[in-house]
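Structure, as structure tokens:
With one protein chain withheld, the remaining protein chains of the complex are depicted in position.
Then we have chain A:
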Amino acid sequence: MLGRMSAPQPSAASAAASDRDGPPAPRRARLGRPVPDEAGVVGVLVLLVLGVGLLQPDFLQTGNLLTTAHNSVYVGLMACGMVFALAMREVDLSVGGVYAMGVVVGALLIRDGMSTWLAVLVVLALSAFVGAVNGAVTTYLRLPSFIVTLATSMLLRGVGLALAEGKQITDLPQDDAFFRVLGGEEFLGAPNAVWVFGAAVVALTVLFTRTRFGARVRAIGSNPEAAEFGGLPVTRTRIAALALSGLMAGLAAVLALAFFIAGDPTIGQGYELTAIAAAIIGGTPLKGGSGSVIGAAAGTLILGVVTAALVFFEVPINWTTFATGGVILVAVGAAPLVRRVRDLRATRDPRAVRDPRPVDGDGRSPGRKP
């Protein structure tokens, strides 16, 4: 949906002229298998961690790295869900609201005596339901999801504030197994929340790349009209994708509730935008059709590492937001640059030495404007 907001587009772009002479050489022909698009982001993440570690060796301590990862879990889950929305040319601005509402509702239910695990199920179901409503309203009223989820985001945050009466909900049964297992306990040295995040990344990656549902999401994002003509269940898929995005925000809320053992209605302000930024850093374009769950997770971790590193470099806490903004800009700006370098290298071919500008070969030469 964001794509439609851009400036007037010519009714046809030159990129896909139907009579294209001279097909470009297959990309990355020299390598046996194409390098996955995620490799770049993951590489940047590793370099970033090592780079910070070089200057501040303490940063590389396992405990610190795990804490950094644990802090990134909440936005990370939302970013992974966001990939499905973005890949379908939709956007889900309500995840921050779902997150806050989930934390508050869960805290209230537990405080009022509901079994913790049942409360977890209620929060997850409610979050998925809210996401499905986003999808249904978007589809049936033919509104951009940008607007619909902007509205629901405020609605949900408002519900959270009202239910909690503007205060934190504390006095929760701290000794309950739920708070122990998902809040503090570790498995093989890592917090369980990090394992949950890891499992979610794996599951969503499989869902996105290997299943019919994932393929439908990508197909609809790639060409909605062709998808409609091809008989794809566009409505159902859109609702399911936004429900999934809501569910991930709900899962983040459950983990946050377990960790903080409190229901704070003002939690997660601006998380939706960070999640979108993380997904984009991870190689999911706003124009839809493709995406990467692993990339989104790596993108979140990059942002998390930067935030943590700032503490090590003793940057005043009030500058963190500024720095995060800078990182997003650099990361998002670097991605197309890296891609262009890679394309250049792929088209550089001994037989093409006389060609001064091999980039034109992919037909995406930018100069063609009326």
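Here, a residue touches a chain if its C-beta (ideal position, glycine included) is under 8 Å from a C-beta of that chain, and two chains touch if they have at least 3 such contacts; residues count from 1.
Convention: contacts and distances are computed from a predicted model.
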Identity of the absent chain, which is to be given by its UniProt protein name, from "ATP-binding cassette domain-containing protein", "Ring-1,2-phenylacetyl-CoA epoxidase subunit PaaA", "Peptide/nickel transport system permease protein" or "ABC transporter": "ATP-binding cassette domain-containing protein"
Residue of A:Gly63, A:Gly113, A:Gly189 or A:Gly231 in touch with the missing chain, whole complex considered: A:Gly231
Chain not shown: contacting residue from A:His70, A:Arg216 or A:Arg238: A:Arg216
Touching residues (missing chain, whole complex) on chain A: 8-26, 210-213, 215-216, 218-219, 222-223, 225-233, 289-290, 347, 349, 351-352, 354-358, 360-361, 363, 365, 367-370
